[in-house]
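Apart from one protein chain that is not included, each protein chain of the complex appears where it belongs.
As written, the chains take the letters A, B and C, and residue 1 is the first residue of each chain.
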Amino acid sequence: MEPVLELRQVSKYYPGHEAVKELSFAVPRGALFSLVGPSGCGKTTTLRLVAGFEQPTAGDIYLNGVRINSLKPHQRNVSTVFQNYALFPHLTVRGNIEFGLRRRTAEAERRLRELIELVCLEGKENRRIWEISGGERQRVALARSLAVAPEVLLLDEPLSALDPKLRKQVRSELRSLQRRVGVTFVLVTHDQEEALSISDLIGVMNEGRLEQVGEPREVYERPRTRFVASFLGTVNWINGVGIRPEATRISRDRPPQAASIPATVRETVFLGNCIHVEAETGGGHVVVAEVGAQDGRFERGDRVYLWWEPADELRVSE
Amino acid sequence: MRRREFVVALPGLACRSGRPRLNVFNWSDYVAPETVPAFEAEFGVRVRYGTYESGEEMLAKVLSGNSGWDVVFPSNSLVEPMREQGLLAPLRHAWLPNLDNLEEGFRRPPWDPKLDWCVPYMWGGTGIACRREVTPPAGWASLWEERWRGRLTMLDDPAEVLGACLKKLGWSVNSTDPVELRRAGEEARAQKPLLRAYVNAEVRDQLVAGDVLAAQLWATTALQAMEETAELAFVWPAEGFPLYADNAVILRESGRVELAHRFIDYLLRPDVAVAVVKATKTATVNAKAKALLPERLRLNPVLYPPAEVLRRGEWFTALPAAAQRLRDRIWTEIRAA
Amino acid sequence: MSRLRSWFLAPAGLWIAFFVAAPLGVVAAYSLLTRGTYGGLSEPWTLENYLRLADPLYLKILARSFWIAGLTTLLCLILGFPLALFLARSGERKHLYLALVILPFWTSYLVRTYAWMFLLRDTGLVNTLLIEAGWLERPLALLYNDGAVILGLVHGHLPYMVLPLFATLERLDRSLVEAAGDLGAPPRETFFRVVVPLARPGIAAGSLLVFIPCLGAFLTPDLLGGGKTVMIGNLIQNQFTAARDWPFGAAASLALMVLVMLMLGLLLRRGGERFL
Partner (left out) sequence: MSRLLGVYAAAVYAFLHLPLIILGVFSFNASRFTVWEGFSLRWYRAALENPQLLEACWNSLLVAAAATLLATALGTLCAYGLWKRRSAPIEAGLYVSLVTPEVVMGISLLAFYQWLFRYFDVRLGMHTVVLAHVTFCLAYVVLVVLARLRTLEPALEEAAMDLGATEWQAFRRVTLPLAGPGIAAAALLCFALSFDDYVITSLVAGVDSETLPMVIYAMARRGVSPVVNAVSTAIVFGLGVFILLAERLRRA
């Protein structure tokens, strides 16, 4: 299937600063694509390039196979949900949502009702923006952007303005909403857990480059680079191979079947559903092993052995 | 749409037209309340009458040659500079039949002997107004006495202040001699600590109220104050005093020269001039009008000083550039002292 | 990228070029000409007008103007700072109190000056009341001195000081002040070591907004000073009227402008708050 959005060798240079370097990726229609990376990695710039707020220095952007480099933001059939939503404070909920519906036809009115229903804001149409909660604001922003029936919806850190408790709930709502409307979402986030949990595809960015694109499981389990491996979760680097804490086994006795490394427990961190045991090896490395809350108690100073299954080793290119 | 119409209409409002009109720029308080309306009614025209507080302010405006005014009233010492700069239109005596009403002396004034450019309008002199409860000053020299400290004012005008100082020293008010001007400046600086302020017409109320005991003042302003209280007297200084006359002139830029002549001629009518004198308490240059004045005004020594007093008077003249510059510098020195 | 922006800037840009830059250009040209015999302008072109400015007399007037404007600014600061602090802390009724500061600003400056004339003259209210209370026998000479000029200037320019100060102090995080108190600083010390340094941009902006108009003031010294005080504004105005020396007046104007711009530049460089 032809991708709905495709970037080919896109670069964006500012004076003295290269924000995006030779970025290429394609987003299939109807997918939820996440761009993830630390702050300053160029992911927001990428989004702004697609939206048309910035012009690429080099490379091409295609929407439905049409090059859109020279189109102004209002001429591109993409729509953005901004980090702080950028809702119009002088308009009501309704005014915000119908902003992009040019004519006040019966059809537009029907669409408006549909959208309000979709984001569960019935009865709050005439509220002012400051009179509704953070979660509701996010839904207004979504409805406003969906109103223009975009080919691609761009979301810039859509959950960062919400408080952490709410985030998980809204995250799944977002995912189900995306499934229902079937619009392609391109989402930018610095939170790898968020990206892993809701995306069809993840692109990991670092210093303006795309390091890896793939399904969440694939990039988590088979990271191509050390950066991708570390960014998506904790990694213990032992003798050049990476082991996730949950794959790291720990025991008081020397395991019979495998090669193991002796270590001393330095700290235990109780995390509710599991315990992180930090142990120091003879070489001075600190290794984190995740154990179930019921799986034996380890105390500081305990002498232990660390080991893992070879299949769990992460193989990175560098 | 309506908003747009409003914007377009705005400049239009500024020049509502209809009847022909004349723009007259005169000193404040220099006509009777009915003077202008009566002229408008009689000639079927509109007069835009503006006023100014100082002659130099007027000059600064008309200097462009595009001020919009038709008739202005410069003092005699400004007539020559204005003519020199080509600001004045020559007068046509044929349109000024009432010119014959002028007093003999004003038909050949020193500043424009053939009245080619100006028609004298009113005249006056500068003297000392003082409260009756104090011994009146005999002349300018008395104004350096300690007894006035804090309750004496001089005019806020370099020509007047330095003129008084020059007279005190026995020189001409129009002296161009740097030595004399410097000496006069020293006198003025010596007097400054005694002064309450350098003010013009503002002093009138303060004289009436008794805040100020003595003030260098124009006879006409003094007379206005004396109308309000019997506690005031006016002294024509023994050393001599300056005289000035304000003159109607037509600006060269004027496009309504004939109407302007009509207006000046109208002001020369005896009945009009009498009304003006009664309202403004200023001496008219009009002989016929003077004859019609009530005795109270006609024989008033402040308004019309007797001949032997008048002989001590001296007309202001325009100073050459160097003297004017020096006078201004000395005036700045006095004020900055 | 934005063509709209250029369209929007163009009218104001043209306006500034036409009505700010061009007039100053004309003044600059005038300042290089010579006064005509009876005033007016004539050739030759000369720098003499600028050389005349170096006269100790004019420097003295300049110094005096700086002194009066400076003192006015200081008094405005002393009166205005606590008021701005009060405003910033008055919570709910802030808008009312702010309106009360701006209200006199809405009334004509001339009217305010005139009100002081009305109050301060010998038969004015202040003297009348003091005499009737038996505290005075003869009226005090309150009008026509530097004190009256400064009083009038302070009254006329106080809102220009209070508003920027208020803007800064309002933004100043209350918790900083509390933190300082928490760290054991007594209120006085908190004020001088925390509030004042943080309010510096506001102090700079307010001082500039008071100082510059006062430096060029000519109405107030004229009306309340009784002509006994000359400030640069009077000097300049005098050249264009009584003295009829336009070239010299133009030179003095430009010199004053350059001085003011230098001060502004210095302030901006020192990290004062930008107005634009």
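Here is the rule we use: a contact is a pair of C-beta atoms (placed from the backbone, for glycine too) under 8 Å apart; a residue touches a chain by one contact, two chains touch by 3 or more.
These numbers were taken from a predicted model, which means no experiment stands behind them.
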{"item": "Touched by the hidden chain, restricted to displayed chains", "value": "A, B, C"}
{"item": "Touching residue (missing chain; options A:34, A:92 or A:145)", "value": "A:145"}
{"item": "Contact residue for the chain not shown (choose from C:115, C:136, C:172 or C:198)", "value": "C:115"}
{"item": "Chain not shown, touching residues in chain C", "value": "2-6, 8-9, 11-13, 15-17, 19-24, 26-27, 30, 79-80, 82-83, 85-87, 89, 97, 100-101, 103-119, 121, 123-125, 128, 155, 158, 187, 208, 212-213, 215-219, 223, 232-233, 236-237, 240, 246, 249-250, 253, 256-257, 260-261, 264, 275-276"}
{"item": "Chain A, residues in touch with the chain not shown (by the definition above)", "value": "51-53, 72-74, 78-80, 82-84, 86-90, 99-100, 102, 144-145, 147-148"}
{"item": "Contact footprint on chain B, counting only the chain that is left out", "value": "7, 10-11, 13-15, 23, 25, 28-29, 48, 50-51, 53, 57, 60-61, 63-69, 200-206, 209"}
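One rule holds for everything that comes next: only the chains that are shown with their structure count from here on.
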{"item": "Labels of chains that are neighbours to chain B and to chain C", "value": "none"}
{"item": "Greatest separation from chain B - chain, by CA centre", "value": "A"}
{"item": "Chain occupying the middle, per Cα centroid", "value": "C"}
{"item": "Whole-Å gap separating chain A and chain B, where each centre is the average of the chain's CA atoms", "value": "86"}
{"item": "In chain B, residues with contacts to at least two other chains", "value": "none"}
{"item": "Contacting residues of chain B [partner chain C, same complex]", "value": "54, 56-57, 59-60, 63, 80-82, 84-85, 150, 153, 156-158, 192, 195-199, 206, 209-211, 318, 320-321, 324-325, 328-329, 331-333, 335-336"}
{"item": "Interfacial residue positions of chain C with respect to chain B in the complex", "value": "35-40, 57-58, 60-61, 64, 121-123, 139, 141, 143-144, 225-230, 234-235, 238-245"}
